[in-house]
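The other protein chains are all here in position, but one chain of the complex has been omitted.
Going in written order, the chains are labelled A and B, and every chain counts its residues from 1.
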Amino acid sequence: MSDSTATGAKVRVLIGKPGLDGHDRGAKYVAHILRDAGFEVIYTGIRRTPEQIVDAAIQEDVKMIGLSLLSGAHNTLFKRVLDLLKEKGAEDIIVFGGGTIPPDDVPGLEAMGIKAVFGPGTPAKEIVDTLNSCLA
Amino acid sequence: MTNDLIQLVDIALKDGPISVRAAGRLMSLMEDQPWRLPELFHAWAAVRQGREDELSEQIPMPRLFLGITGAPGSGKSTMTDALVGEYREKHPDKKVGVIAVDPSSPFTGGSVLGDRVRMMRHATDSNVFIRSLSARGHLGGLTLGVKGVARVMGLIGCDVVIIETVGVGQSEVEVTQVADLVTVVLAPGQGDSIQMLKAGLMEIADLYVINKMDREGSAQLHTQLLSSLNLSFDKKEVTDVQLVSATDKTNIDQLVDLLDKRTSEQSSDWPALREKRMYADVSESVLDQARMLLAGELRTNPDLTKQIIEGTVTVHDVAQVLLEKACDSTQEV
Partner (left out) sequence: MADKCSNLEKIAEAKKAWDEGPVAKTCGRFPERKEEFVTVSDEPVERLYTPEPSVMKEYNEKLGFPGQYPFTRGVQPTMYRGRLWTMRMYAGFSTAEESNKRYRYLLEQGSTGLSVAFDLPTQIGYDSDDDMSAGEVGKVGVAIDSLADMEVLFDGIPLDKVSTSMTINSSAAILLAMYIAVGEKQGVSADKLTGTIQNDILKEYIARGTYRFPPKPSLRLISNIFEYCTKSVPRWNTISISGYHIREAGSTAAQEVGFTIADAICYVETAMKAGLKVDDFAPRLAFFFAAHTDLLEEVAKFRAARRLYAKIMKERFKAENPKSWMLRFHTQTGGVTLTAQQPDNNIVRVAIQTLAAVLGGTQSLHTNSKDEALALPTEDSVRVALRTQQIVAEESGVTSTIDPLGGSFYVEQLTDKIEAEALAYIEKIDELGGMVSAIEQGYVQKEIEQSAYNYGQSIESNDRIVVGVNKFQVEEENTIPLFKVDETVGKLQTDKIAKVKADRSEETVKAKLAALTEASKGDDNLMPFILDAVREYATIGEICNAMEGVFGQYTETFN
């Protein structure tokens, strides 16, 4: 649980879909399992630009950004999100990703600063545990 | 103790992207530790030292705190989005703030806040600040957290702050404690619109918006609304009813004009009201802090609850014990 009863603070996570694909089943599902795990999830919807996602994340003061993408544009768009975060002095925000991402691309994404990549079929528990350990 | 706040306020009042970050942080602080709201006033005073020519004596307040509420499905988010667009067009140099409140899960305390979905076109507009809040429902509930966030919106120079609340439960009543004007949104095809009015929304509305005016049934709803207002409503101020279609942005300009008109007519009453609210907020902060201290003591002494049930002590006794313990432990710190 990410509930700290002493202060009422919740971990805030933004879930966004950069790029143009509209397959939001995975993004919505992750939003709901994070809600079930006690997170406060800000959902942005589909077809968002990296600029919109980063600006929203900063205003919402989230600890983490989850990016879902199924179109294959992850190498370009995930990088753009990381670059913008750096530009705006928010590189401490943890970025993770998911969707149709070929395993070969994962090391490259991790090297650029994506903290975790969750492929299709990743159990909810594994996602929540990984995110909690990123926060620790 | 206030140092973190002073630092954040200082940065939030500077230029560039880092100030947005600081404002976001301040809002989180107000939300997570709502009882610290009064510290915001101290922080302002501290930051103002040395920046007197630049900063006003009191924390700046928006021209208007606008509450928006209504039944789910009436199109509140779409209307908020349209209002933001229209305000930005009419007052291009002014900043708009939005606080969107969604319910949280009663089981896990978590939530999915989706009001931004409708408003993402404003995400990269540096003169729009949107913040999603969940009605966390504990430690002072919705209001104090929202009040804190609303104050920060004022501090960073928002001219108008729109507070959009979930149209169910207590929040639409609580919004009246923050908002200068409350707008109730109704839409045809929402069978419960008139029911909601009867259930108490009427008392809090300063004006009504009938959304989806292009839909079948909007004229009927309009008539129904006017007749129920005449029959059962006896308020001094004129209550306005505006028909709009938020999706097509029809009549949103008229709505903004109406809001501007109401603001200039009524705002002379608001400084006194707002000052009263500030005192109320500070009292609430104190009570909140006290309740937290006592709750902490009670958690560490579960026997006390047991003794009440067994009948060996009274509730009043335990309350006193807790007060004493809380005083002791505070002194130790």
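As a working rule, a residue touches a chain if its C-beta (ideal position, glycine included) is under 8 Å from a C-beta of that chain, and two chains touch if they have at least 3 such contacts.
On a predicted model such as this, the values are computed, not experimentally measured, just so you know.
Of B:Pro17, B:Pro60 or B:Gly73, it is B:Gly73 that touches the chain left out of the display. Think of the hidden chain as still there; on chain B it touches residues 72-73, 78, 81, 114, 117-118, 120-121, 189, 215-216, 247-248.
Chain A meets the missing chain through residues 19-25, 28-29, 32-33, 43, 45-47, 49, 71-77, 80, 100, 102-104, 119-121, 123-125.
As a working rule, only the chains that are shown with their structure count from here on.
Taking each chain's centre as the mean of its C-alpha atoms, chain A lies 28 Å from chain B. Residues of chain A touching chain B in their complex: 1, 3, 6-10, 12, 31-32, 34-45, 48-49, 51-53, 55-56, 58-61, 87-90.
Contact residues of chain B toward chain A in the complex are 17-18, 20-21, 23-25, 27-28, 31-34, 104-105, 108-114, 116-117, 120, 123-124, 129-132, 134, 136, 138-139, 296.
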